[in-house]
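Would you mind keeping the following structure in view while I ask a few things?
A single protein chain has been removed from this complex, and every other one stays in its place.
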Amino acid sequence: MIAAHLPVLVVLLPLFGGLLAALSRHNEAAFWIALVASIATLAAAAALAGQVMAGGPISYRIGGWDPALGIEYRIDAVSAPILLLVAAMGVAAIVYARRSVTVEIIPERVAWYYTMMLICLAGLLGMAASGDAFNIFVFLEISSLSTYTLIALGRDRRALLAAYQYLIVGTIGATFYVIGVGLLYLSTGTLNFGLIVERLPEITSPRALIAAEAFIVVGIALKLALFPLHAWLPNAYAYAPSSATALLASTATKVAVYLLARYLFAVFGIQRSVGPISVADALMALSLLAMFAASLAAIFQNDIKRLLAFSSVAQIGYITLGLAIANEAGVTGAFLHIMNHALMKGAAFMAIGAILISAGSSKLDELAGIGRTMPVAAGALTVAGLALIGVPGTSGFVSKWYLVLGAIEAGRLWLAILIVASSVLAVLYVGRILEVIWFREPAKRSLEAQAVPLSLLAPTLVLAALTIWFGLDAGFPVELASSAAKALLGVSKGALP
Amino acid sequence: MATPRGILAIEPRRRRVLAIAVVVLLVLVGVDFFVEHHGAFGIDGTPGFAAWYGFASAVFFVALALGWASLAAVRGGRRDD
Amino acid sequence: MTGMLLSGEASLALALVIPALAALAIIALARHPNLREAATLVAALALFIVVVDLLTGVLAGARPALELAHLAPGLSIALHVDPLGMLFTAIAATLWVANSVYSIGYMRGNDEPRQTTFYACFAIAIFATMGLALAGNLLTLFLFYEILSLSTYPLVTLKRSREAMRAGRIYLLTLIGASMILLLPAIIWTYAISGTLDFAPGGFLAGRVGPEAMAVLLGLYVFGAAKAAVMPLHRWLPNAMVAPTPVSALLHAVAVVKAGVFTILKVVVSVFGIETLQTTGSSAWLVYVAGFTIIAASFVALSADDLKRRLAYSTVSQLSYIVMAAALATPLAVIGAALHIAAHAVSKITLFFAAGSVYTAEHVTKVSAMDGIGRRMPWTMAAFTIGALSMIGLPPTAGFLGKWFMLGAAGGAANWFAVGVIIVSTVLNAAYFLPIIFRAFMKPANGPVREAPLAMVVALTATAAGTILLFLLPDIPLRLARAMVGV
Partner (left out) sequence: MTDALAAMSPAYPLIVGSLAVLLFRRGVVQDALALLAPLAALALVWLVPEGTSVPLQWLGLQLHPVASDWLARLFGTAFALAAAAGVLFALDRRSTMERAAALLYAGAAMGVAFAGDLATLFVYWELMAIGSTLVVLAGGASQAALRYALMHVFGGILFFAGLGIVAAEPGGLALRVFQAGSPGSWLLLAGILVNAGAPPVSAWVADAYPRASWSGAVFLSAFTTKAAVYVLIRLFPGEAVLVPIGLFMAIYALVYALIENDIRRMLSYSIVGQVGFMLVAVGIGSEHALAAAAAHAFVHILYKSLLMMAAGAILRATGEIRLSALGGLAKLMPVTAAAMVVGGFSLAAVPFTAGFVSKSAIMAALADDHAALAWFLLTAVSAGSFLYAGLRLPFFALVNGKAPDTVAPLPVSMKLAMLVMAAFNLAIGFSPALLARLAPPIGAVKVLSADHILFQLQLIVAAGICFGVLLKLLAPKSRITIDFDWLWRELPAAVLGRLIRARKQLQGFFEPVLTTARSGIGERFPVWAVRLLEAGNWRTGDIALAATALLGLALLVAAV
């Protein structure tokens, strides 16, 4: 009974949880509501993933309406891993928030903060679960609005500015997206993905569709911080509360990437030429630029949160590069990296958050020798850093493996070398962090750092442990990613001529 | 008779020794005429061959050595000794 | 049947577990230096026993294997002993014992800071070396290769001085950078070509890729394994000389550079296959690159006044012997390469022990300041002499063994360039080692006889004796080397 409604439950659970939390107005109660809601969501997502892996795509019609008229929720091999990931990261971020909010959020707003987290989760999950282009826009707005709030709740005054900037940029992105969807609707007369794909071959003049593609892709690119549209991200991540940063870094951009993959593979066709170059080539060029420029920028940062934020831009470059390679190994790599990067970056932001809470700074030069006083947090940061580099034994290695394999199978050895070359830049920025936190004589702040409560460290450690686990036994994520890749590549045959 | 100079200035004692040596050599060459030779190359079996060949060789090698020395000799020691 | 006490799988697991546990124990015993060092010694001895047991089995023909983790379809972390890996394992395990004894003398004698870090990271490095040597496939090898790079970084920077940190950065960036940019793509390329990464006797690339591509692939492997210090990726090694001597010994003899040449040799033997390389000629270019490195590094060593720097460039040169032999790709040559790994390990560790001993007792680091040191430290410098003779390749020292096979191979393959390189470099080796010895023994001493701490003297005497013993009784390494190429 419940099982049949899982596709919608996975969105509704956090949504209602959020409402409840807002109503409770009590910090402690809000936390427990959020925790229960997020765990229930995770259970739902896991069940969905199990169903999809076992029995193929699930279609759910809201109110029983035909997809042509109503809204269809569609969970398939591509969206199931995203749901699972977002739900899982939601649990981790909420557990983490319990202690971090006491320091970072004004007490009166804590319940509100949990509400926003849940609603943001609902928006993100909705984007992944929905099979309706306009419905996705709605969820996009839900998640964006709650995200602005989450960022703005940071105590740093610059957080407000960052939230404002993100608000403007996000609105532009959403607007572009909705314009694109409108054009798509004009061409095909439907908003349902499945129907759009079905009707595409009938379209004789694709000009409107191409315009739709331009608007949609650029709109999503803004949300996923594709280079050079990434400039909002460093500030947002740097000044948001730690738990919000961890949540956003590991989910928001990932869902946007998922959306991009959906549109490019299923609707528009990634290998199609637009003018002199193919979409894939353009995406590849931007991805490479992101990998190198953002990594370079990361090297010169002094604030570890900003450093990690730039690193995120670069890592998103890997993911989009995997999509641009557009063969099975490449796309598998992209999806693997969506999941692996979420885990490692979540761990990294949680670890630096713990350090920030305890030592009062996230500045590199003030945290010399912090490894001595906070070995656990520094250890988690180290594991995450090694995964960012792609050291074997960490999950980052596995995703890089598939990306490089994809490049080589595509006959592009130079691309393989570029991929690994950019991870050497990661050696530089991770190396800087590691050198400072482990191999310098402790600075004043480091010596004064206080013990961190377990509830902060537990989710951090779980994510770090998963990063290593999936580095040594990647069977599960690889299975998820490769079925997602197969699904995407399978439908892309039906794309535009 | 002018006194010989330079390398030919021979003091009396050496002159006596030299004279004896010449006499001895002459005697040896003389005896050489009366022994049976087993020369392998013809000329080396002729009496007195060793005498003139030996003298010529000695002069030749002295000349060669002194000539080389005048070309390749340097005063003083070696840099890395 | 195989004469082993433990099952092969148990031995494999223990070879990894013992050093890992040792690292934990060392950290736990940080506040009790005597217990901490005892932990190191006990672990080293235990590992030695396990490895000897494993060796008995391997010599009897056993080839135990053990899968540690299944990464993804077709990719696994797995151990699988082969003769070459066994040889490296045995070298590293044996030298860990010697180095532990020596380290205790050195670290205490010089009152070095961060000794717990030292012993712990050393144990991790041994752990990585065991994994690398016993690796059953390229992925496992790469994994442990990287662990080795990372675990030795704290050792290189142990002094924490500006200079040490700089050296550490160069060290890490060169090793990780090269392995990421070149070695990893090479491995993935290999996987893409053949669909497998499991080492196989005779290699598995034959016929799957053209000669030119094979040459490129080999280049990626050779330069990717920057631990082998083939020029121009050799700068990290002399830079890393700022570290304390036991660390240098680890880098030069026990683990790090050996891991580099081991990787290259392993790839040549068990991935490409020497017959394949021989018939395609894909490794011919490498003979020239390695030959250049041999000669050029020798010239640098000749002009270096700093003793450890001279030794470092000597290592660069000696490593390229092994690479050159691998590039010759004949059974005789790779036997020579394998033997040279063993010979260089035991002799170079002797040289570094002696250098550290001189430093501990006299704080002398320059060759030009070593006048008469041999009269004051006769044991130390006698050991140094034996090590140096081995570097030159004179009998009765171990260095003779490898050169013997390499020369035979080079001549047999009519590769006169390689023969010439060996001849010239041997003379150069002598030219930069003999003056040290002559100076040490012939110049008048400026003080009384005063040896380094006993532990150090014991260790360096043992390795010097090993250098001669290896020459007299080369049977075990030779059998392993022969089994490696199946002759």
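The first chain written gets the first letter, and so on, giving A, B and C; residue counts start at 1 in each chain.
Following the convention adopted for this analysis, a residue touches a chain if its C-beta (ideal position, glycine included) is under 8 Å from a C-beta of that chain, and two chains touch if they have at least 3 such contacts.
What you are looking at is a predicted structure, and each value in this text was computed from that prediction instead of being measured.
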Chains shown that the absent chain touches, full complex: A, B, C
Contacting the left-out chain in the complete assembly, out of C:Pro185, C:Pro244, C:Gly393 or C:Gly466: C:Gly393
Interface residues of subunit A (partner: the chain not displayed): 164-165, 168-169, 172-173, 176, 207, 210-211, 213-215, 217-218, 221-222, 228-232, 234-235, 238, 274-277, 293-294, 296-297, 300, 306, 309-310, 313
Missing-partner contacts on subunit B, residue numbers: 7-8, 10, 14, 17-18, 21-22, 24-25, 28-29, 31-32, 35-38, 40-41, 44, 48-62, 64-66, 68-69, 72-81
Contacts of subunit C with the absent chain, listed as residue ranges: 332, 389, 392-396, 401, 403-408, 410-412, 414, 416, 419, 422-423, 426-427, 429-431, 434-435, 438-439, 441-443, 474, 478, 482
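Quick note on the criterion: only the chains that are shown with their structure count from here on.
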Chain occupying the most central position, where position means C-alpha average: C
Geometric centre distance via CA averages, subunit C-subunit B, whole Å: 67
Interface residues, subunit A side, partner subunit C - complex: 386, 389-393, 398, 400-401, 404-405, 408-409, 413, 416-417, 420-421, 423-424, 427-428, 431, 435, 438-441, 471-475, 478
Residues of subunit C defined as touching subunit A within the complex: 68-73, 75, 77, 139, 142-143, 146-147, 150, 154, 157, 160, 165, 168-169, 172-173, 176-177, 180-182, 184-185, 188-189, 191-192
